[in-house]
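Note that one protein chain is taken out, while the other chains of the complex remain in position.
Read from first to last, the chains carry the letters A and B; within each, the first residue is number 1.
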Amino acid sequence: MKKFTSINDVENLNELIALSEKVKQAPFDFKSIGRNKTIGLLFFNSSLRTRLSTQKAATNLGMTVMVMNINNDGWSLELEDGTRMNADTQEHIKEAAGVISQYCDVIGVRSFASLKDRIGDYEDEIINKFIKYTTVPVISLESAILHPLQSLADVITINENKTNNKTKVVLTWAPHPKALPQAVANSFVEWVRETEMELIITNPKGFDLATRFTDGIKVMHDQDIALKEADFVYAKNWSSYDDYGRIGIEFDDWTITEEKMKLTNNGKFMHCLPVRRNVVVSDEVIDSTNSLVLEQANNRTYAAQTVLLKMLQDEK
Amino acid sequence: MKKFTSINDVENLNELIALSEKVKQAPFDFKSIGRNKTIGLLFFNSSLRTRLSTQKAATNLGMTVMVMNINNDGWSLELEDGTRMNADTQEHIKEAAGVISQYCDVIGVRSFASLKDRIGDYEDEIINKFIKYTTVPVISLESAILHPLQSLADVITINENKTNNKTKVVLTWAPHPKALPQAVANSFVEWVRETEMELIITNPKGFDLATRFTDGIKVMHDQDIALKEADFVYAKNWSSYDDYGRIGIEFDDWTITEEKMKLTNNGKFMHCLPVRRNVVVSDEVIDSTNSLVLEQANNRTYAAQTVLLKMLQDEK
Partner (left out) sequence: MKKFTSINDVENLNELIALSEKVKQAPFDFKSIGRNKTIGLLFFNSSLRTRLSTQKAATNLGMTVMVMNINNDGWSLELEDGTRMNADTQEHIKEAAGVISQYCDVIGVRSFASLKDRIGDYEDEIINKFIKYTTVPVISLESAILHPLQSLADVITINENKTNNKTKVVLTWAPHPKALPQAVANSFVEWVRETEMELIITNPKGFDLATRFTDGIKVMHDQDIALKEADFVYAKNWSSYDDYGRIGIEFDDWTITEEKMKLTNNGKFMHCLPVRRNVVVSDEVIDSTNSLVLEQANNRTYAAQTVLLKMLQDEK
């Protein structure tokens, strides 16, 4: 694997999941493969789970980890080619990426959407320029439009918890006071549609995800109908794609409550975290035994470790 | 040891001190016990000694260390239960603690007092919620009201430097331009009172520590009388407990000077650092051969290593 930014970088999802099971069962069994290998984790944005689970994953493999909050610790990066850099940006991404790839065997990059410039965001400029200018594998720690390590952890978690062959997964929009990216939702759709499971998306009108991700997937604007007989309810807020970055403040009845979970087939509750309690989901639901949020977070370590292991194996 | 937040978590102080002597003599002799173990150090506040000495201690034991400035690197945490989180906080401490304890074998937490809400501070909410919501041992890196790693280092240092059986230790308030927590002072009292040594506290009127810590300890409001025949003078500023958070700016004659040290029994000078020179203590005193401040800081490594060693041993 030369990069991990999307499901499209995965040759065989079932094989990847099978590898993750091995990793989870014996996380320290691969410790020699990362000897004298270094991963650089570059954060343009905040991170708790990704920061810690990816560090954990890399050290489980015997790698050295270097973490950088790149804008604070280093220099502000120029992304455009051909610019006369006489304003605020101090270093071109071409040099930054070129240099870092000399110090690291794998580079992880987290960089959120601006939510102001839809075209720019959906070109996923930062991660793609890192890929363009590095000589080593790049792993997305959440880009402007996708969060593949989260999605792999989510698919692993569903796999561990599903009980029947005809599994219905519902991705539901949920309220949130601030504008959030569509990355987790886009990515979840990309990954789950590659499985055998039935996927339905439900969100208020005006909050449909980009059709490049949802084409062929059923999108419903009535949450109650969508939730019926769901085995897994994946809640997540995202701001509008059509009216780019708009917050759906008026849809506060989309919070996932016990009453709504009663519509499901004793459905499991999922969320990528961090989550706003009693806004996205009620305390009762997230604290119930049907809540998988901690299992999802735990599987972040094994998702990252599996991807890194694959990268190191393929390099050999 | 399932947690280390106070002297009350220590079963046998003499045994702990004896273990610290072994650790200090051969710090790298325990390097296999931490193999494949990870400590997460979570800082809500600034730290130099604690940050570096605890990292050092953990790596001496062969552990992997992950450091996070939690509010800057991650998300701002909600502490209250039942809140509708539609304002500034982004993640509930219940999820944060639950998640981090899946990535770490031990969690260290530093979180200072607000000095605005005495009841909240003295419930020591942040560290206690971490303990409540984690499944792994928690170690205090200074909480709102206690600093047990500092106190253990202090007791080790006194032990190494005392020359007679009847040792008199004086904890004295000292001036400071900013409002500081009572944590170091509370904690010092908690620990020293468990030893055989005589402990006297001296501070200006209005600056008595909370009686839950000082009950049964002699508190004197005349510094000169208190210092008489002291073998150890532990200076530290704290803001008022009674008039919570008030600074004692008018008591600038409480600075520890050479003249005051002459009242003592050739007393050793102690302070936890960082220290404001010529405000808390004069240059002459802190630079004298009787100053133990660097020895105290050095013993922070062995204090932390001893506690971590005990936690890892008890887990086996």
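Structure notes:
Simple rule for what comes next: a contact is a pair of C-beta atoms (placed from the backbone, for glycine too) under 8 Å apart; a residue touches a chain by one contact, two chains touch by 3 or more.
Because the structure is a prediction, the values reported are computed rather than measured.
When the missing chain is restored to the complex, the residue among A:9, A:91 or A:315 that touches it is A:91.
Seen across the whole complex, the unshown chain contacts chain A at 36, 38, 40, 64, 66, 68, 70, 72-75, 78, 81-87, 90-92, 95-96, 98-100, 102-104. With the whole complex as reference, residues 28, 43, 46-49, 51-53, 55-56, 59-60, 69, 177, 273-279, 283, 293-294, 297-298, 301 of chain B touch the missing chain.
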